[in-house]
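With one protein chain withheld, the remaining protein chains of the complex are depicted in position.
Presenting chain A:
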Amino acid sequence: MRIPCPICGSRDIREFDYMGHAQALDRPDPGAGAQAWDDYLHNRDNPAGPTRDLWFHGMGCGAWLVVERDTVSHEVTGATLARDVKGGAA
């Protein structure tokens, strides 16, 4: 498996760490309530098909990426800097 790092180009999976679903970028407001925080912290979908994950290019440029991939075909369809997805200082 290879991931197209927006900075480094296409790189081997060995250079990356999986950091969970991209849902982690959507942090609820502090007062959003127990259900929203429970969903944010613990509850994940398990899709058969397209999904969005966070990957850390720790053995490369050090950027956090949002990678779009398909859990059925294993196709990687895109990668974006998490900073550009999230805005702010990510």
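Note that a contact is a pair of C-beta atoms (placed from the backbone, for glycine too) under 8 Å apart; a residue touches a chain by one contact, two chains touch by 3 or more; residues count from 1.
As a convention for this text, contacts and distances are computed from a predicted model.
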item	value
Listed names "GerA spore germination protein", "Succinate dehydrogenase flavoprotein subunit", "Sarcosine oxidase subunit gamma" or "Acetolactate synthase", with the criterion being the UniProt name of the chain not displayed	"Sarcosine oxidase subunit gamma"
Which of A:Asp12, A:Asp26 or A:Glu75 contacts the chain that the document leaves out	A:Asp12
Selected residue (touches chain absent from view) among A:Met19, A:Ala36 or A:Cys61	A:Cys61
Touching residues (missing chain, whole complex) on chain A	7-9, 11-12, 14-15, 57-63, 89
